[in-house]
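Take a look at chain A:
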Amino acid sequence: MQEILNKLIDRYAIEPIQENRHNQAFVTIEKNRLPDVLTWLRDYEDYTHLAFITAVDYPEIEKIQLTYMLHNYILHTDLGLRVLLDRTRPEMVSIHHLWKQVATYQRELREMFGIDFPGSPGLQENFALEGWKDIPPMRRDFDTKEYSEKTYFPRPGRQTHDPKEYMKEKLYPSAKEDK
Partner candidate 1 sequence: MEHGLFISIIYAFISLSVATIWGLLLGGIALKVVARAHGRFGPPVWQPIIDIIKNNARRTSISHGIMYFLGPVFRIAGGMGTFLFIPFIFGSSVFGNFSFAGDLFLVMYFIFFGQLGMALGAGESGHPYSAIGVARGLSQMTAFELPFALSVISLVIQYGTLNITSIVAAQQGGLLSWTLFTNPLATIAALISLQGMNMHNPFSIVIAPQEIPIGPPTEYHSNFLGLLQTNRGLFNIAKLALFMNLYFGGATNIAVMILKTFLLYMLTIFIGASFPRFRTEQSIRFFLGVPTVIGILAVIVIAYL
Partner candidate 2 sequence: MDNKEINNTKLANEGLSEQDRPLFCDARPQSYKPLGKYVEKFLNWARANSLWILGYGTGCGAIELRPLMTARFDMFRWGLAPRPTPRQAGVFVIGGYMSVKTLKRVIRSYEQMQGPKFVIGLGSCTINGGMYWDSYNTINRLDHYLPVDIYITGCMPRPEALIAGFNKLKEMIKAGETDGQNEYARNFDWYKANQKKIVKDWNMPDYNW
């Protein structure tokens, strides 16, 4: 693990490294260098498997963080590459030329987070939300409860309980009497 991290530092002068376990580490890199690094990792360092791409919304710092998770089948180590995107107009280089199936991930990210991947095949096609017009639902400033109430005819009479209190009440009714 350390070996590959050292190589990364040597080759790309990457600084922020977070090592979670002996076989898992995350590095943050500049977004324009990502395709280079990925290609190198895939072709020379046996990180042939792209496990997933995921995103996290950070409205606090006005960033969206993308994580590309790679796996090495020989060493069985995982390497996560992180990229920070601007939140106002998130755009990232498409890497579908490296792994064809990435296009699907990118479609999903476009729909759920509004991240653009210029050139990715079928990017504008529906993924799960057909014809969604609101702000992307996985952005943290999207209020799903409000949206649901506005849209889906909530049935009146619904009650909400704090699960902890409610279960205590249901399972140990005597405890309440004790109070």
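Basically, a residue touches a chain if its C-beta (ideal position, glycine included) is under 8 Å from a C-beta of that chain, and two chains touch if they have at least 3 such contacts; residues count from 1.
Picked so that all candidates are chains of the complex that A comes from, given by their letters.
Since the model is a prediction, treat every value here as computed from it, not as a measurement.
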item	value
Interface partner of chain A in the complex, by touch - 1 or 2	2
Chain A residues touching candidate 2 - in the complex, by the definition given at the top	126, 128-133, 137, 142, 144-145, 147-149, 151-155, 158
